[in-house]
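Questions regarding the structure given below will be posed in turn.
Every protein chain but one is kept in place in this view of the complex.
For chain A:
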């Protein structure tokens, strides 16, 4: 289990996941103005932020306020942006 967890946090794998999610969100939108598409794009952005904070910044498994703040950044901002854009 520890080996799998370690493997999941290798920069190369995280980089690949980030690339796939970026391309997915880019081609998903493709001139669509639907609200759910915006929601999915913001969700993917939150996931990408999570990967960057946990793996690239190496905050995974650290119990500290900084990690909490960093992990909350993209999801909270995503929700606020979604709310502002849809009103």
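Criterion: contacts are C-beta pairs under 8 Å (C-beta built on N, C-alpha and C of every residue); 3 or more make two chains touch, one makes a residue touch a chain; residues count from 1.
What we mean here is this: contacts and distances are computed from a predicted model.
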item: Hidden subunit of the complex - UniProt protein name among "Molybdopterin synthase sulfur carrier subunit", "Energy-coupling factor ABC transporter ATP-binding protein", "Cytochrome c oxidase subunit 3 family protein" or "Cellobiose transport system permease protein"; value: "Cytochrome c oxidase subunit 3 family protein"
item: Absent chain, residues of chain A that touch it; value: 11-12, 14-15, 18-19, 22-23, 25-26, 29, 31-33, 38, 41-42, 45, 48-49, 52-53, 55-59, 61-64, 66-67, 69, 73-74, 77-78, 80-81, 84-85, 87
